Structures are given as structure tokens and as C-alpha cells.
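The next block holds one structure in the form of C-alpha cells; read it before the comments.
Right after this comes chain A.
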Amino acid sequence: KDTVKIAFIGPLTGGSAAAGVGGRNSALLAVQQRNADPAAKYTYDLVVLDDECKPNVGVQVATKAASDRAITAGITHYCSAVGIATVDTYAKFKLPVVVWGAILPEITYGNDYKQIHRVNGTMINEGRLAAKFLTEQGAKTFVVIHDTTDYGKGQNKYFSEFLKPTGGEIVATFPVSPDQQDFTAELTRIKELKPDYVFVGGLTPLGVRVRSQMDRLGIDAHMAGVSGIMTSGFIEGAAQSSEGTVSFHNGAPLSRYASGQAFSDAYAKAGFREDPDAYGPFAYSAANLIMDAVEKVGPDRAKITEVLNGTKGYKALVGEINFDNHRQNIVDANVYVVQDGKWVYWPDSDYGTGKRKLAGK
Partner candidate 1 sequence: MTALLACSGLTKRFGGLVALDGLDFAVAQGETIGLVGPNGSGKTTFFNVLTGLYSPTSGAASLDAVDIFGKSPQSIGRAGVARTFQRCRLMLDQTVFDNIALGVLRAKPLGLLSTLFRRGRLRADLDATIARAHQLACRFNPQLGAALFRPAGDLTMIDRRRVEICRALIANPRLLLLDEPSAGMTPDETRRLMDDLLAFREEAPHLAVVLVEHEMDVIRRVSDRCVVLNFGRKIFEGLFDAMIEDREVQTAYLGSGQ
Partner candidate 2 sequence: MSTGEIPGPRQLSVKAVSSGYDRADVLKQVSIEVVPGAVTCILGANGAGKSTLIRTVLGLNRVRTGEVRFGETVLNDMPTHKIVALGIGVIPEGNRVLPRMSVVENLQVGGLLQSDTRKVAARMEEMFAIFPRLKERRSQLAGTLSGGERSMLSIARGLMTEPELVVIDEPSLGLSPLFVSEVFNIVRRLKESGMTILLVEQNVRQTLDVADHGYVLLQGRVVASGTTAALREDTELHRAYFGVH
Partner candidate 3 sequence: MRSTNLDAAIATGAPPQARSLPGTAAAILVPLAAFGALAGLLQVHEQWETGLLVLAFLAALVLLDRSRAGRSLAEACRTQSGIASTSAVLAALALLWTFREDHYSLLMVATVALYAVAGVGLNIQMAFGGIANFAAAAFFSIGAYTAAVLAGHTGLPHLLVLAAGGVVSALIGVVMLLPVLRTRGHYVALVTIAFGVLLRTLLEVNDTFGGPQGMKIPGFAPFGSDFGDVATIAGFDVSFYLPYALAAAALFALAFLAGRMLERSWVGIAMDAVRTDEIAASAFGLSPARWKATAFLTGNVLIGVAGALYGMMNGFVNPNGAGFGESLIMLSIIVLGGLGNFWGAIVAGAVIIILPEKLQSIQEYRLLIFAVVVIAILRFRPGGILPRPLRTLGRQQGGAS
């Protein structure tokens, strides 16, 4: 069998390493499974590169992957800032890539590059659902805390935008730096404002801190977050206070996916030290999507691009993948809630079924 090289790029060091390593493990799992499959026409080799979640480093490794003729396709980027900085590079070198975790809409919608695909949804989905769901729950007043990266700013933008028509009101918005430790000043203000919900547009560390410190200051508002906090790290970090936190994520729970259980089992069996994290399943699906394309047309960048462009009704771990005309997968976001130390799909949860009520007001 010939060997086909596929690049995986994500943050393996620095603050977002947990997600990056989870994604890498998942993609690696897909490759291992495929290589163990006697029916596969090729042997696959995953070239793992670290973008450090830094755009300039991202461009370097993207160039490295894209200019290496032996690399046929890429599973790329978790960080939006890096994802958006590298699209030109992939287009220039005509390397087909599938984004596995960055959720900034502009990565697919901001250009017309045939090479750029994305299996995960964008923050538009998450924001829309968040506004709809929370107002349906009867929430009227909100406070937004978001970090000042593309991620947080974007989440804030879409959430506020979609909230307007629903009649919900944002009483205050606090942009904060992603590595800020202390939120007591902001939260004391929030305590004064008495909102129904605190909406957090940021990643796990931010979510953990806001959640724990809300407790500390005796704030009884609910907390909702976005996919950035939907990690086991959030629950581990915020411990008891995480209970009842709501999050929106553009994927369904593993248990809802047809092959979700199989993935969990295989992942556990493969002996990775780290969790797959929220976006692991997307990396896994992206890897399979690419390998299937290679199986179909061989290791040829142009042909693979074409195959990927036409993806419709592809059965993947994360459900059916359909690319729209911007090669963006159409996914629905889902609501999750922390129940007894686990992220539970809202409809399945005691909160969703009405057995329990969210604590606080």
C-alpha cells in the first residue's frame, strides 16, 4: 500500500492545548482505525503540527504543510484567529483542508476559497439558539461577559444580534481579557444589576472563573455559556458550582450519535491520556471525511478538493455532513446543561424534562 500523508494542525502547547491535544488524539484514532482496516487502499500517516494558537506560527506551519507535496489534505485549526489567518495560504497552495474546531463564521463565509471546508458549525448557530432558548425559558435580562478575542467578540455579536428580536434585554456587557483571573469587580456590578442570566462568551478558564466567583459573591443569576465552556474541564474546574450551567454547542452528544458509543470505547481503548474534548469528534469526522475522499480519488489535492466540495449526506460520527455553497457544514446547535457533574443533552436532562429546576432565581 502507498502511504498518504495528512496534516493535523492545532494548538498543542499553550492555553488551548487541552482542546488541541484532544483533537489530535481523535484524528489519530481515526487514522489508526483506518490503517487497521484491511479494506483501505492506502496507509495513512498523520503529520501533526502545533500552531500554538498563534496566527504567525499558524501561517508558518500551514506553509510547511501546504508546500509539502507529500501532504494531501489537512485537518486544521481550533483557534479562530489562526484559522482566519491561514485560509489564504491553503488557497494559494491549493491544499484542501477541513477545519475541525474554529468557529468564526468568516473562515468559510469570508472568502470563496474552494479549499476551505468546515465540519463544525459557526458561532452564528450557537448565538441564534442561545437567544431563542434562553428567552423561551423566560429570561428577560442578561449580562454578557465575553473575552476580547475574535471568539468572545463574535459570540457577543451574534448573541446580542439574535436576542434583539426576542425582546430580551442586555443590561450590561463586559469585555474582558481572556487571561483575566479576577472577575469580582465585574461580578459585583452584575450583582447590583440583578440579571436573570449571565452569558459567558469565552473558553473554559473564563467560564470556570466566572462560575466559581459568582458563587463566591453570592450571585443567584443563572449562567449560560457557549461551546467554549462545554468541556469536562469546565465541570472539573468549577466543581459543584457548575451544576445547572447551560451551554450551546453545535454538535449533539456522543450518545446521540449513531456511532458515539463506539467512538468513546475506541478512544478509551487507544489509551490516550487526555480527553477528546468538545471538538474531538469533529476532528475525528474530518479525518474520516478526508480519508474517504482519498480512498475514492487517490492522493490528488485537486480531486480531493472536488470530492470534498460535493460532500452531501456524508455519514460521520458527528452526524450527517452537508456542505453549503461556502463548504460550511450545516449543523444544528444543541442545548446542554450540567447535571450531576456531566454535560447532559438538555432534552434528556432532568432540567429539560422538568424534573428539576435550575437553581437560583
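How these were chosen: all candidates are chains of the complex that A comes from, given by their letters.
Here is the rule we go by: contacts are C-beta pairs under 8 Å (C-beta built on N, C-alpha and C of every residue); 3 or more make two chains touch, one makes a residue touch a chain; residues count from 1.
Just so it is clear, the model here is predicted, and its values are computed rather than measured.
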item	value
Identity of the candidate that touches chain A (this complex; choices 1, 2 or 3)	3
Interfacial residue positions of chain A with respect to candidate 3 in the complex	12-13, 17, 21, 24, 48-50, 54-56, 59-61, 63-64, 66-68, 81, 84-85, 88, 92-93, 104, 106, 148-150, 153, 175, 177
